[in-house]
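Before we start, here is the structure in question, set down as C-alpha cells.
Heads up, one of the protein chains got dropped from this complex, but the rest are sitting where they should.
Right after this comes chain A.
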Amino acid sequence: MAIEVIKPGMMASIQDRGRYGYQKYGVNVNGAMDEGSARVANLLVGNDEGAAVLELTLAGATLLFTDDHMIAICGGNMTPYMNNAAVPMWQPVLVSKGSTLTFAQYKSGCRVYVAIAGGFELRKVLGSYSTNMRGQLGGYNGRVLRSGDVLQSKSFDVHSSCAKLWKRLKDESGLSFNAQHFAVALEETATIRYIPGPDYELLTADSKRKWNSSIWRVDVQSDRMGYRLQGEQLELHDRAELISEGTVQGLIQLPANGQPIVLLSDRQTTGGYPKIAIVATVDIPVFGQLKPGDSLRFAAVTHQDAERLLLEYEQDMALLKTAMKLKCLA
C-alpha cells in the first residue's frame, strides 16, 4: 500500500517524536514541530503515537493514494480535499484507491500532519524515523520529500487496532471522535507561556519590560532549527562570554544582536548564548503552527505551573488513548 508524492509543497518530511539518546554524539533530536498534532494523528488511525508521520509545510502538497487507506489529518488547516470533496481533520478518514489528496489553500497554522494506518514502512535510524536533513539520516533517505517519491505503509493484521478501527469506520456511520481540542489555538497574537531562564536576571529592567509587554514577530529567517524573533532590541547588564553546554527544546537564547532565538526541533545539541527563557512544553507546538510574519507575546509562568500544565495535557492525551482503545474493542 503506497502514497505517491505528486507535489511536496514548500517542505515535506517524515518525522516522529524525535531522536533521543544520541545528543552526546552531537546528533540533533529533530521530530515533529507540532508534536501534539503528530501524536493525535497517529492515535486516530490506531497507531502507536510514536509512529512516523508526514509533516507538510503550508499549502501546496498533493498526494496520490495507490490503494485503499485509512488516514488522519491534524495540525494547521490547508483545506484538505480528497478528489473534489473537503476532508474533515482531527478524525480518521477512509481513502479509496486512486484518490488524490490536495492541500490547495492556506487557511490557518503552518504545518499539517498526515498519519496512515500501520505507519510508514521506513527503517529507524538511531532509534527514530525523524529526518535529520543536515546529517542526511533517518526519514526518507535522510532528506525532504520530492515529487515522485513513494511512501509505503506497513501492513497490519486483522486483530490490530488499525484493522478494527478501519472495519468500524466502514460499517458504521456517525462514529464520533473527540480530538479537535488538541489543535493549537491560534489567535491574532499567540500567547506563549515561558519559564524565566538562568540568565533572565541579566536583562536590564527596561529589557525585561520590553520582553514581557511587546509584540514579537516571527522573522523570515526562521526554520525547523529555530525561530528568530523580531521586535525591540533586548540588552543584558553583563555580557559574560558563556561556555557551551547542552540545549533544550524551547530554549530562548539571546545572541549579541539582541534579537531572541527560540530553539526548536532541528536545534543544535549544544550552544553558548545567554538563556533568557524556556517555553512551557505545552506551548512548544504553537511555534510549529506559527509562520514568518505571525505575531506573539510572552507570559511568565512558574516552573511548577508549567509542570502542572504539562501533566494536564498528558492526562488529556491519555484519555484520547483510552477512548481509541475502547473504539477498537467495541
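Here are a few things to note about the model shown:
Assume a residue touches a chain if its C-beta (ideal position, glycine included) is under 8 Å from a C-beta of that chain, and two chains touch if they have at least 3 such contacts; residues count from 1.
Heads up, the rule we're going with is that contacts and distances are computed from a predicted model.
One subunit of the complex is not drawn; among "4Fe-4S dicluster domain-containing protein", "Cytochrome C", "Acyl-CoA dehydrogenase" or "Kinase A inhibitor", its UniProt record names it "Kinase A inhibitor". The residue touching the chain not shown here, chosen from A:Gly250, A:Pro274 or A:Gly288, is A:Gly250.
Between the chain not shown and the residues A:Thr62, A:Asn141, A:Gln230 or A:Thr269, the one that touches is A:Thr269. Touching the chain that is not shown, out of A:Leu229, A:Ile278 or A:Met324: A:Ile278 (per the contact rule at the top).
For chain A, the residues in touch with the chain missing from this view are 20-28, 125-126, 132, 134-138, 195, 197-198, 243-251, 268-271, 275, 278-281, 303-304, 306-307, 310-311, 314.
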